[in-house]
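Have a look at this one.
A single protein chain has been omitted from the complex, and every remaining protein chain is retained in its original position.
Our next item is subunit A:
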Amino acid sequence: MSKEPVAVVGIGQTRHVAARRDVSIAGLVREAAGRALDDAELTWADVDAVVIGKAPDFFEGVMMPELYLADALGAVGKPMLRVHTAGSVGGSTALVAAGLVAARVHGTVLTLAFEKQSESNAMWGLSLPIPFQQPLLAGAGGFFAPHVRAYMRRSGAPDTVGALVAYKDRRNALKNPYAHLHEHDITLEKVVASPMLWDPIRYSETCPSSDGACAMVLTDRAGAARAPRPPAWLLGGAMRSEPTLFAGKDFVSPQAGKDCAADVYRQAGITDPRRDIDAAEIYVPFSWYEPMWLENLGFAAEGEGWKLTESGVTALDGDLPVNMSGGVLSTNPIGASGMIRFAEAALQVRGQAGAHQVDGARRVLGHAYGGGSQFFAMWLVGSAPPGS
């Protein structure tokens, strides 16, 4: 028996900001979930199950927050699942929800991911002191910056590319009312002049810390037929993982990322991603990860990704727009960040992306990664159902 086609019929998110002191965690997730239901013109009673994700519990210090969020998400009396795969969790949460529909376990599933970073300190949560071990000497940016230098060495990319990515994404965010950072006076010169925190990563090339939630309503063919607005159809979705550190790990282009993309493309019948995919929303927390992931995802040959960025191919009006929403560089409620990528891909193929809509986007990739480039989750969504 073939899989049930999966459609995204509702999308909702909060206006992401540094601190939402006006709402509890329940109030935050409720806002996104309510907007997704409104978009789908459904009620709580129409939802068969809830799949929720967030990053480590240490980030807010609420152990198993899904238990207390059941009533805020209308999950009382229904199945509720929690997913956790570090920073990729927003993506893997959506894929777990999609799997429930594809397997015909449930007809309509609400999936949601969130983070309320203002209630804690993610850096603290990620660097708990371990007895006998040397403390990490450099912080989150310091963990990733050496990999960026390795990419620059391997590809021969000019050192200007990172700033170009940051400038592009922050400008895209100006078109997205839900984005956290709206730097109206941003210029390339300002990005370049921003402090060099972890050389080669500048301040303006790093992601912010945000409070926010993102939700989607996924449903089957029958649900899609009743939907008030065009659905986004799942054409392929996959997850892969590998250890954070092992002998032979390629931090610049991890094998798990390549395998994950290949699986998605196989499912969707994509033979040339650069030609067959219209836009991509990829998880870029530090600017240089755009060219790195473009190569890892097969949009460019190894060592060539930076050329797509430099030549404007990844600009909003380019041939392969990347991070139309403004990306993680403009909005980062960590647990929700992956789902925001997936939701942006769906918004694009539904033609609902507003001022950051890519004209004629028919197939768009959503991508998330997490841990020390350890977990990968991706989906490809289309404006037409699979097989059509």
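One rule holds for everything that comes next: a contact is a pair of C-beta atoms (placed from the backbone, for glycine too) under 8 Å apart; a residue touches a chain by one contact, two chains touch by 3 or more; residues count from 1.
Here, contacts and distances are computed from a predicted model.
Comparing "Pimeloyl-CoA dehydrogenase small subunit", "Carbohydrate ABC transporter permease", "OB-fold domain-containing protein" or "Peptidoglycan-associated lipoprotein" against the UniProt entry of the hidden chain yields the protein name "OB-fold domain-containing protein". Residue-wise, the contact with the chain that is not shown comes from A:Met196, picked out of A:Met196, A:Ala355 or A:Ala384.
Annotation: of A:Pro79, A:Pro158 or A:Pro243, A:Pro243 touches the absent chain (contact as defined above).
Mapped onto subunit A, the interface with the missing chain covers residues 19-24, 26-27, 30, 44, 58, 60-62, 70-74, 76, 116, 118-121, 124-125, 128-139, 141-142, 145-150, 153-154, 195-201, 243, 245-249, 251-252.
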